[in-house]
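All protein chains of the complex are present and in place, except for one that has been dropped.
Chains here go by letter, A and B, matching the order in which they are written, and residues are numbered from 1 within each.
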Amino acid sequence: MNELAPTSRLGDANEETLRRLLAEAENIHGVSLWQDAWRRLRRNRTAMLSLIFLILLVITTLITPLLPLQSPIDKDLDNRVFLSPNVTSISMGSRPGLKFQDTSLVAELNAFESSVAEERDVIAKLSDTGERQQAQAELDSRIDVEHPFNQLWNDLGPVSFAMCRLRVAVFGDFALPSVFGTDKLGRDLLARVFWGSRVSLVVGVVATLVSLVIGVSYGAIAGYFGGTIDALMMRIVDMLYSIPFIFVVIFLVTFLGEDSVKRRLDAVGIDQITIFYIIIGAIYWLTMSRVVRGQVLSLRHEQFVEAARTVGASPARIVFRHLVPNTLGIVIVYLTLTIPAVMLFEAFLSFLGLGVSPPDVSLGLLLNDGVEALSSVKLFWWVVVFPGAALALTLFALNFLGDGLRDALDPRMKNR
Amino acid sequence: MIELAKYLLRRFFWMLLTVWIVYSVSFVLMRSVPGNPFSAERSVPPAIERQLRARYNLDAPILQQYTDYLKGIVTRFDLGWSIRLEDYSVNQVLAEGFPVSASLAIFALVFAIGLGVTAGVISAVYRGSTLDTSMMVTAVLGIAIPNFVLASLAILLFVFLIPVFPAAGWGTLRQVALPALCLGLPVAAYIARLTRAGMLEVLTRDHVRTAYAKGLPKRTVILKHVLPGALLPVVSYLGPATASVLTGSLVLEKIFALPGMGSHFIYAATQRDYTLAMGMVLTYTVLLFVMNTLVDIAYAVIDPRVKLQ
Partner (left out) sequence: MAVQTRRFLLMVAGVVAFAAIVWASRFDALPPAEMSFQNFSDPKTLDPHRATGEPESRLIFSLFSGLLEMLPEGAPDPDTGLQPMTPQPALASHFDVSDDRKRYVFHLRPGIQWSDGTPITSADFVWSWTRMLHPTTACEYNFQLFSVPFAEEYATGTVTEGDRVEVELWDRPGETEGNEPNPQAFPRGTILYGTLIKIRKPPPPELAEDASEGERADAEATWTEQWVYDIELARAAEDGSVNWNDVTETRSFVVDPSSPEADQSTTRVHGVLVAFDKLGGMEAPDPETFIVNLKNPLPYFPSLVAYYPLYPVPRHVVEEHGMPMWTKPENIVTSGAYQLDLRRLRDRVRLRKNPAWYNADEVKIELIDAMSMEGQNTALNMYETGQIDWVTDPPAALMDELRKRDDFVSAPQLTVYFYRLNTTRKPLDDRRVRRAIAMAINRKQIVEEVMKAGQTPALSLVPPGIAGYESPPGLVPDLDEARRLLEEAGYPGGRGIPKMTILYNTSEAHRAVAEVIQQQLQNNLNVKLELQNMEWGSFLDKVTQEDYDVARAGWVADYSDPNTFLDMWVTDGPQNNTGWSNKQFDGLIRDAASEADPVKRMALLSQAETIWIEDMPVIPIYFYVSLNIVSPRLEGFAPTPQDKHPIHLLRFREAGEARP
């Protein structure tokens, strides 16, 4: 561990020895656990590949709106239903049903923006403040309702909106062809896989973080106090292990989907998908708490904890400042294993029809659609293969990274 | 022996407590969720709904419903009549569904343990070989694909492309094979990984080196000295494995049209069949609890250092 070795015991050793020891110590280059682990991880090819893949994945999911993808929600029912993978180029806004000017998103956007600008000029010339404000509000609501982006993307937040705007500025009407094919309603699968990964990954990460917060605090507290408190807290965990959670989830999802409840939550700024994360997270903390408790139990009699206690640190400070950081290694390993579990659980809920609701899209939802089109009568293989591959690759990478991290952080492997 | 009996007694007490808490929580949850068991497309006139409520004791004050139903369960093991499947009592539904789910789960677990342990041992013994890598990649694949996708692919493969299994249904060994395989595969994959990790760790231990040094044949060393120790993590995984098999069977019962309990579980919850849902939750709770207890005992049996507490 990288805590300082207590020097106080050397107090009665003679100075000569002390100086010699210090000189020796200076020659040793301390290798921290993390540096050591990182060194070992770097030697693990699969783990490194996984890490790189995951970093790329995170980046792409962050900038999905910037990529020259087709619209994930625009359904071209008349011409593009169940197209197999192809490279026929497609330009944004070309579907006649959209009624875009010159069947082009750029043209429509320009037309819209110039008309907004005109209106703005008119408003600016208004002399009466009240009138001006009113006109301004009207214009804002018009932008809100009539913006061409509404037709192609669903509920863009301000950041995503800006990214979409930038995307149009950079790529214009260009969009990648449907190399993954299209689905039963004529939507581009490539775009859907990207946007779906975004949702799935966010569900996985956020829910895991929720489970992390609950599990680590619970486990650390139980482990630190030990004795009766520990026994009781762990019995409760045992008990929770025996509860069939899907049942609870079904009920919570319906309960929280209830209008009155939703409105109340909306008022505090929590939407349904957030609740979804929290519910899943609230289920997956059990194992985490057990693992952390085990670690803390073995750490709590270490000298650095005693030291902290003697200088009068509060239990909370000891737990969260001194003990929890030392369990980080194992926690990270479990994180990489919990995220896949959560993502699979999301897919499972989608299969039962309890997942995210359209036009939002997640990999689970895509897979559910895909499985539906998987039949001996006619095989639309691309609707299941690409989302399946996306999910499998992500989970693959997470699993391998988890394995690699476990090996790397294993103290027994030190300096190997 | 006495130690074991004491342990079992204590666990039994905890089980009762768990079941009671689960009962109470489910009771509250079920009644706070919108919807009622009598909603139908053709809305039921209030007079009729009142009659129906009376039939299922739902017109009593909520606290009395709570105690009445609990009393029925405790004294007579009577979970009442199912509200939606009105020709059946919950006990009858369980009696029909449980054997199916149980035998599916047994097949899946046997398959998973057999395949998982074998694959894990082989891959640990031939560590670093192509065989090892490909097996472990397959194992991760098994973990990384949702089982409804796996099942659909398996049907295409083993029913249509290579017609060896029937498409769905229940009643013969051939019909149970494919769902058990799909159900067991993710568990097998997990077990294979755990076994491999366990084997690798034990293989480096001193007593194994000693055994080798004594000149014992490789097979004996692995089976007698390595495997028991290596199986510890597998045993502790069996509790969660049962849970995942039970959960997974919800999906597979739908895809393979199996008459197990899983589908009742979902329906009872979504259709507000209070009595059936309660019966299901309690059954699953008891099942999981028993499995977890068995796993703890098994752990103590395999590892002499572990004390039951």
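By our rule, a contact is a pair of C-beta atoms (placed from the backbone, for glycine too) under 8 Å apart; a residue touches a chain by one contact, two chains touch by 3 or more.
Since this is a predicted model, take the numbers as computed values, not measurements.
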*Chains shown that the absent chain touches, full complex*: A, B
*Among A:Asp74, A:Asp173 or A:Asp188, choose the residue that contacts the chain missing from this document, as touch is defined above.*
A:Asp74
*Options B:Val25, B:Leu70 or B:Ala168, residue touching the unrepresented chain*: B:Ala168
_Sites on chain B contacted by the missing partner chain, in the whole complex_ = 1, 3-4, 33-37, 39-52, 54-55, 59, 81, 84-88, 93, 96-97, 102-103, 106-107, 110, 152, 155, 159-160, 163, 166-173, 176, 253-260, 263-264, 270-272, 297-298, 300-301, 304, 307-308
_Residues from chain A at the interface with the omitted partner, ascending_ = 73-75, 77-78, 81, 97-99, 138, 141-142, 145-146, 150-151, 184-186, 254, 257-259, 353-354, 357-359, 369, 371-378, 380
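Please note the rule applied: only the chains that are shown with their structure count from here on.
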*For chain A paired with chain B, centre-to-centre distance based on mean C-alpha positions, whole Å*: 29
_Contacting residues of chain B [partner chain A, same complex]_ = 14-15, 17-18, 21-22, 25-26, 29-30, 32-35, 140-141, 143-146, 148-149, 152-153, 156, 159-160, 239-240, 243, 246-247, 250-251, 265-266, 269-270, 277, 280-281, 284-285, 288-289, 292
*Would you pull the chain A residues touching chain B in the complex into a rising list?*
235, 238-239, 241-244, 246-248, 250-252, 254-255, 258, 287, 340, 344, 347-348, 351-352, 364, 367-368, 370-371, 374, 376, 379, 384, 388, 391-392, 394-396, 399-400
